[in-house]
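The complex appears here minus one protein chain, its other protein chains still in place.
Take a look at subunit A:
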Amino acid sequence: MDKDAEKIIKEAQEKLENATDLESLDQIYIELFGKNSDLNKLTKKISNLSKEQRPKAGQAINKAKKRLEKLFEETKSKLITYHLSLITSVDVSAPGKKTEIGHLHLVSQAIEEIVEIFSKLGFFLQSYPEIDWDWYAFESLNMPKGHPARDEWETFFIKSPFHPKLGSQVLTPHTSNGQVREMQRLKKPPIRMINIARCYRRQIDVSHTPMFHQFEGLLIDKKVSIPDLKGTFDFFTANFFGPNRQTRLRPHHFRFTEPSFEVDITCDICEGIGCRMCKSGWLELGGAGMVHPKVLSAGNIDPNVYTGFAFGWGIERTISMKTKIPDIRLLYQSDIRFLEQF
């Protein structure tokens, strides 16, 4: 019996020495201590022995079992130590295996951010035709035909039959065609709308492309005042440009708002002192104003009951103010090396 036990231990020692990983160790455990293990078979043989021989044999088996267990534990801890040493030797500075991710255009990134900010204030995203009737793009916005203000837009016109009431079809030079359309859609204030769309003007240079993006906001309700407009801009600029920038309203002129403003923001390069990039410390953000009573009337809203404000400006401009892109045409040259930067 002692001999048998010796043999089992010897065989086990060999197996354990050959074990290289923890999984094979699990297998060895079953082989050493399982139902079909030699040790178990040996134990079963005890019943065949005489009464006198049994205790001795039992002791021998027990001793062998303890020895085996010790051997097993030693091997296991050796293997664990070895594996741990393997893990710590990984070069963590080597690049991982990534899933390829694409890129969103800067314009879309800005749109997403703007929509997010204004939706906190209860503004809803809407869109209107990019090719629209003259009536929505100009006439209803207090810009009658022949008015000099209409020359400024340098509008593209569509080859199309003339509509007796709505006029020609135009490629919208601004997003303001959405103003009266939104009044017609909701029929009654409160209105809180933002509209982001492609716009078109016949001009091309460093700061103009014939196609660009504008966003427009419109809020109409009872008791809307200039302080509401100021507060809305302060909220937007703090969220979009960061809390350290200030805004100001400067008198301006637009046909569809009265009073009209240009909204400026402090220049982040010189922090408001005045530099080459700005006008005496301020950068022009866009136009705004209180909705002109004639525009409210065009949208069938009583200007004696309701007031409102509207604003609109170029997305490209806000992007170039944030990212310092020198030429906005870069945005539309679709160079993958540019697009993948953002």
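Following the convention adopted for this analysis, contacts are C-beta pairs under 8 Å (C-beta built on N, C-alpha and C of every residue); 3 or more make two chains touch, one makes a residue touch a chain; residues count from 1.
Basically, contacts and distances are computed from a predicted model.
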Protein name (UniProt record) of the chain left out of view, among "Ribose transport system ATP-binding protein", "Phenylalanine--tRNA ligase beta subunit", "NADH-quinone oxidoreductase subunit C" or "Putative sugar ABC transporter permease protein": "Phenylalanine--tRNA ligase beta subunit"
Touching residue (missing chain; options A:Asn62, A:Ser160, A:Asn244 or A:Asn300): A:Ser160
Of A:Leu42, A:Val107 or A:Ala310, the one touching the omitted chain in the full complex: A:Val107
Residue among A:Ile9, A:Leu219 or A:Cys267 that touches the chain left out of view: A:Leu219
Hidden-chain contact residue, picked from the options A:Lys70, A:Arg202 or A:Lys324: A:Arg202
Hidden partner chain, residues of subunit A it touches: 99-105, 107-108, 111-112, 115, 119, 121-122, 124-127, 129-133, 146, 148-149, 151-152, 156-161, 163, 168-169, 171, 186, 189-192, 196, 198, 200, 202, 204, 209-211, 219, 221-228, 230-232, 234-235, 248-253, 258-262, 279-280, 290, 292-293, 307, 331-332, 334-337, 339-340
